[in-house]
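Note that this complex is displayed minus one protein chain, with the remaining chains in position.
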Amino acid sequence: MSLLETKDLTVRFGGLVAVDQVSLSVDEGETVGLIGPNGSGKTTLFNAITGLYPAAGGEVVFRGERLTGLETHVIARRGIARTFQSSRLCLQLSTFDNVLIGLYAHLRAGLWTALVRRARFLGEVRSALGTVRHLLELFNPDLVRRGFDRAGELPQIDRRRVEICRALASRPRLLLLDEPSAGMSPEETAELMKDLRVVREEMPGLSLIVIEHDMYVIEGVSQRVVAFNYGRKIAEGPFAAVAATEEVREAYLGREEASSA
Amino acid sequence: MLTVWAAEAGLFVLVVAALLAERPLALTATVAAVAAALALLRLHPGLRRTLSAAFAAHPRAAWFGGAVLALLLPVALRHSPYWTFVATMALLYVTIGQGLNFQIGSAGVINLAGAAFAGLGGYTVGLLTVTAGVPPALALLAGPVVAAAVGALLFVPILKTRGHYLALVTIAFVFIFNILVNNLEFTGGPQGIKNIPTLRLGGHAFTTPLSVLGLTLPYHANFYYAALAMAAVATLAVWRLHNSWLGLALNTLRDDEIAARCSGVPVARQKLIAFTVGNVVIGLGGAFYAVMVGFVSPPDFDFGYSLAMLSVIILGGVDSIGGIVLGACLLIPLPERFRFLHEYRLLLYGIVIVLMLLFRPGGLWPASVRRYGAGGAVSPR
Partner (left out) sequence: MPAPEIVLQQAFNGLMLGVMYALIAVGFTLFFGVLDVIHFSHGDIFMLGAFAGLALLGLWGAAGLAAAPVVLPLTFAGAMLVTGLVGVAAERACVKPLARSAPLMTLLATLSLGLVIREAILIFYPRGADPKPFPALLPAGGFDVAGVFVRYENLAILGIGFGAMIAVDLVINRTRLGAAIRAVAQDPDAAQMMGVNLDRTVDWTFFIGSALAAIAGILNGLYYSEIHFIMGIMGGVIGFSAAAIGGLGNVYGAILGGLLFGVLQTMAAAFIPRGSEFRDVVAFAVVMLFLIFRPTGILGEKSVERV
């Protein structure tokens, strides 16, 4: 049984069909690359899986249970985490805070403990910070040193890392990465590739779906690639095969270019 | 440690002098001293650093010193029941401010109906004590409960409406509250509710003078100490909530609701919790006001007061626990001290908000990064 399965998933915005009867599956431990031109529905797919957009048709099944119709925070607690195209960090909060929130579902201390049993609360703070430090250290020990600095003071590549740490903190089974290399230089992209390898090592059973425009990254991390166009899945398979598919080349390059290339 | 205490004592002397100086000589001396102190701080970064370091190194001593001075204030002001009263009002605004700040600053739930929730607390006390004969201490506890319960009416708008619409809904709410208490018979109409009985502790009625260290303090001091306790509890509670997983979740959902959702935060529930906790604290402040002043009437809880509460928050610092204390202590006594300003009070508050938002949106004491109290005290800059 696959970890995640979408069956004929459809998302509509008024008259526009953004995701058109998409069926795909991801197994445990797999990394799937998701490619396609801008506006082909890739991020919308992520949003539908995580419950931010309602499904107009079809369903999403995760670990054997239906996700469609559930609220986003419930889905997150089931074990799906994600990053965003324009990284959504709380820039006014500390780096530690930005990762700590990823632990939210696992934190036990409630209002009463925080108000009245402060020592017990602080115990959980210490252990949570320990987890956070460990995660940040995997990517950049400097982040630990500057853990109480506001996230807004970090450079772009570090912000991406913090976002990934936040996603990892929840110990997800499935991680959705939305264009992690967006806005990065080639050097930073190489760093990102290393980061993704670190993620793999840290959580071997973790499944990933990675939306990317940078084919170098896709080729480097995916075991399987799915290509989108106009909200529909148009190809699936190993990178080389998908990249060579006529329809995929057409989607990116246009009809004439694709045939002449 | 001595540096900390010396600084606090110096501040105390300046404040008391600033409040009490009447004769031209004393007045000039005080103004000169305050100006000199401010100038020194402004022009000597070394001095600021020494002070910051001293306070950061000795947080416990700072708290102790501050507490002692706060307890001694009514003694220093014992010849002026008026200023004791003003100091108590400042503490009241600290309490209410912490509650409102938790809603607006921490959770991003814009609540312009603060005056209505204070009014709910106050009117509950008035109605229970005068109409139903409930002892004031009990009524005091009922006030916040009523405020929180009525606040549930706003649950739906808080969840369904965005920023500026929610603001308008809360404005409508405070106006409806005001018009209703003004026109309904059981709330006493435009006259309000009078003769609210005062608090009693043991046999001691709060309207009798207080004896401390062999000195006689005006009866207002009773309320000052009660308000000090209330403000201290409110501040501590809000601080602990701010530095808890709830506080973290609230800040996150304030800054980026989608990221919060995707991290598993039940956004709706947290917002409602923050809103309710805030209303409990605001309602408590309003209830205390009723017992202290002895009567409540519609003009005491109108939209202008919502804006006054807001100005305390904006001046002090949005989402800043310390900022609220600073904001209340600055904004409440000032129009009282400068008599001519009294008429211009609301105008002043409005100007303060606009200027602060344009030039120092973080407030005079901006919120610092959350440390959960597990390593390093909260310091002003």
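In this document, chain identifiers A and B correspond to the written order of the chains, with residue numbering beginning at 1 in each.
Methods note: contacts are C-beta pairs under 8 Å (C-beta built on N, C-alpha and C of every residue); 3 or more make two chains touch, one makes a residue touch a chain.
The structure presented is a predicted model; accordingly, all values stated were derived computationally and were not measured.
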item: Contact with the hidden chain (one of B:Val156, B:Leu201 or B:Ala229); value: B:Val156
item: Option touching the unshown chain, where B:Phe55, B:Phe117, B:Phe288 or B:Tyr349 are the choices; value: B:Tyr349
item: Positions on chain B where the hidden chain makes contact; value: 108, 110, 112, 156-157, 160-165, 167-169, 171-173, 175-176, 179-180, 183, 258, 303-304, 307, 310-311, 314, 343-344, 346-347, 349-351, 353-354, 357-358, 361
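By definition in this document, only the chains that are shown with their structure count from here on.
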item: Approximate Å spacing (C-alpha centroids) for the pair chain A, chain B; value: 43
item: Residues of chain B touching chain A in the complex; value: 237, 240-241, 243-246, 248-249, 251-252, 255-256, 258-267, 273, 369-374
item: List of chain A residues in touch with chain B within their complex; value: 50, 52, 71-73, 76-77, 81-82, 84, 88-94, 97, 100-102, 104-105, 107, 109-111, 114-115, 118, 121-122, 125-126, 129, 148-150, 166, 170
